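Apart from one protein chain that is not included, each protein chain of the complex appears where it belongs.
First chain written, first letter: the chains are A and B, and each begins at residue 1.
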Amino acid sequence: MNNFTHISDIEDLQVAVKEAIDLKQDELKFKSLGKGKTICLLFFNNSLRTRLSTQKAAQNLGLNVIVMNFGSEGWQLEFEDGVVMNQDKSEHVKEAAKVIAQYCNIIAIRSFAGLTNKEEDKAEQVINSFKKYAGIPVVNMESAIGHPLQALADAITMEEFKTKHKPKVVLSWAPHPKALPHAVANSFIEMMQLKEAEFVITHPVGYELDSEITKNSKIEYNQEKAFEKADFVYVKNWSSFKNYGKVDNIDASWMITSEKMKLTNNAKFMHCLPVRRNVIVADEVIDSKNSIVIQQANNRTYAAQIVLKKILE
Amino acid sequence: MNNFTHISDIEDLQVAVKEAIDLKQDELKFKSLGKGKTICLLFFNNSLRTRLSTQKAAQNLGLNVIVMNFGSEGWQLEFEDGVVMNQDKSEHVKEAAKVIAQYCNIIAIRSFAGLTNKEEDKAEQVINSFKKYAGIPVVNMESAIGHPLQALADAITMEEFKTKHKPKVVLSWAPHPKALPHAVANSFIEMMQLKEAEFVITHPVGYELDSEITKNSKIEYNQEKAFEKADFVYVKNWSSFKNYGKVDNIDASWMITSEKMKLTNNAKFMHCLPVRRNVIVADEVIDSKNSIVIQQANNRTYAAQIVLKKILE
Partner (left out) sequence: MNNFTHISDIEDLQVAVKEAIDLKQDELKFKSLGKGKTICLLFFNNSLRTRLSTQKAAQNLGLNVIVMNFGSEGWQLEFEDGVVMNQDKSEHVKEAAKVIAQYCNIIAIRSFAGLTNKEEDKAEQVINSFKKYAGIPVVNMESAIGHPLQALADAITMEEFKTKHKPKVVLSWAPHPKALPHAVANSFIEMMQLKEAEFVITHPVGYELDSEITKNSKIEYNQEKAFEKADFVYVKNWSSFKNYGKVDNIDASWMITSEKMKLTNNAKFMHCLPVRRNVIVADEVIDSKNSIVIQQANNRTYAAQIVLKKILE
């Protein structure tokens, strides 16, 4: 594998999921694979799980890790071609990417959506510029429109907890006071489209995600109907895609409650975290034995580790 | 040892002090103890000595170290139960603590007192929440009301510099322009209560510390009288406990001068640092040969190392 910027960069998702589960039995098995090599983790945004799990995964593979908060520790980057750089930005990504590539063997990047300009976000300027200029493998730690490491961890988690060959999986929108990106939902959908499952997306009318991503995935606007007989309920807020980046709806009736979970087939509750309790999900649900959010977070290490392993090999 | 959040978590202080002093002879002796294990250092506040010495101690034990400035790099945490999280805080400590525990073997935390609400600070919400939810060992790198790694380093330093079995040790308040927490003074007192010494606390009237901590320790309001025949003078400012978190007194006559040190039995001068020169202590004292503040800071490494060693074992 050369880059991991999209879930489709993994040749065979099902095989990778199995390898990741095997890896959990002996996470230091490939300790010598990264010896003498370095990964740079570049954060343009805050992070908890991604920051820690990717470091852990890299250390498990024997990689040296250099973490950099690009916004506060480096220089403001210009991404446009041909600009006269006489304003605030003091370095062009052409130089930054090529230079960083001199000091490491893999670059991992987190750069969230701006949520103000749909076309800019869809262009994935930051991660694509690094891919274009770095000349070394680039890993997506959440870009403007995708979070494939999360989706891979989700796939691992569902594989571990599923009780039937073809489970029913519901991706449900839930309300949130602030505008959130579409990245997690997008990558979850793209991952689900590769799996054998009955997959349903549910959200209020007007909260449709990018149809280029949802494609033929089933959309059910009635949340309760969507929950019927579900084996997994995956919850996530996103801001409007149509009215780009806006919070049009904070309808509290979309929060996940135990009442709603009763409609399911004893479904497991999933969320990528961080999660706002009693806004996205009631305490009673996230604190229930059916909540697997912690196991899901734990799998972030093994998702990152299998990706880095494939890149190193 | 499971956690180290209070000096009393050490079973036998005197033995631990001796072990730490032995460790200084060969600080890499237990290099393989932490192999393949990871410690996360979580900073909610600034740090110099704690940040560097704890990293050094962990590396001496072969641990992988992940440092995170929680405030600027992560998400704002909610600590209250049952809250509808529709304000600024985007993650509950229940998830944060459990998640971080997936990625490491030990969590060390620095989270200072807010100094606005006495009961909240006394409840030690941050460190106690991590202890409650993480399920792995938690180390206190200065909490709202205690700084036991500092107290342990202080004990090591006094053991190295004492010239008699039962020295006289004075903890003296000194003036400071800004409100400082009680953590260092509290832990120093609790540590002294475990040692054979003649221990005296001196401070202006009204600057009494929490009586649940000072207990029967002697308080002498006359600083000069307290200094008489002292073998160690340990200086520290703290804000008012009664008039909680306020700076009621900046009486410069409480500054430590060489004149005052002449009242002592050639006492060693100690301070946890950072220290404001010519406010807390005159240059002539901190620059004198009796000042052991640098050796004291050096012992922070061995205090942390003996604690981490006991946790790993």
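Here is the rule we use: contacts are C-beta pairs under 8 Å (C-beta built on N, C-alpha and C of every residue); 3 or more make two chains touch, one makes a residue touch a chain.
These figures come from a predicted structure and were not determined experimentally.
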Absent-chain contact - pick from A:M1, A:I21 or A:M68: A:M68
Among B:T5, B:T38 or B:Q55, the residue in touch with the chain that has been omitted: B:Q55
Contacts of subunit B with the absent chain, listed as residue ranges: 28, 31, 43, 46-49, 51-53, 55-56, 59, 69, 72, 177, 273-279, 283, 286-287, 293-294, 297-298, 301
Missing-partner contacts on subunit A, residue numbers: 36, 38, 40, 64, 66, 68, 72-75, 78, 81-87, 89-92, 94-96, 98-100, 102-104
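Here is the rule we go by: only the chains that are shown with their structure count from here on.
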Averaged-CA centre spacing for the pair subunit B and subunit A, given as whole angstrom: 39
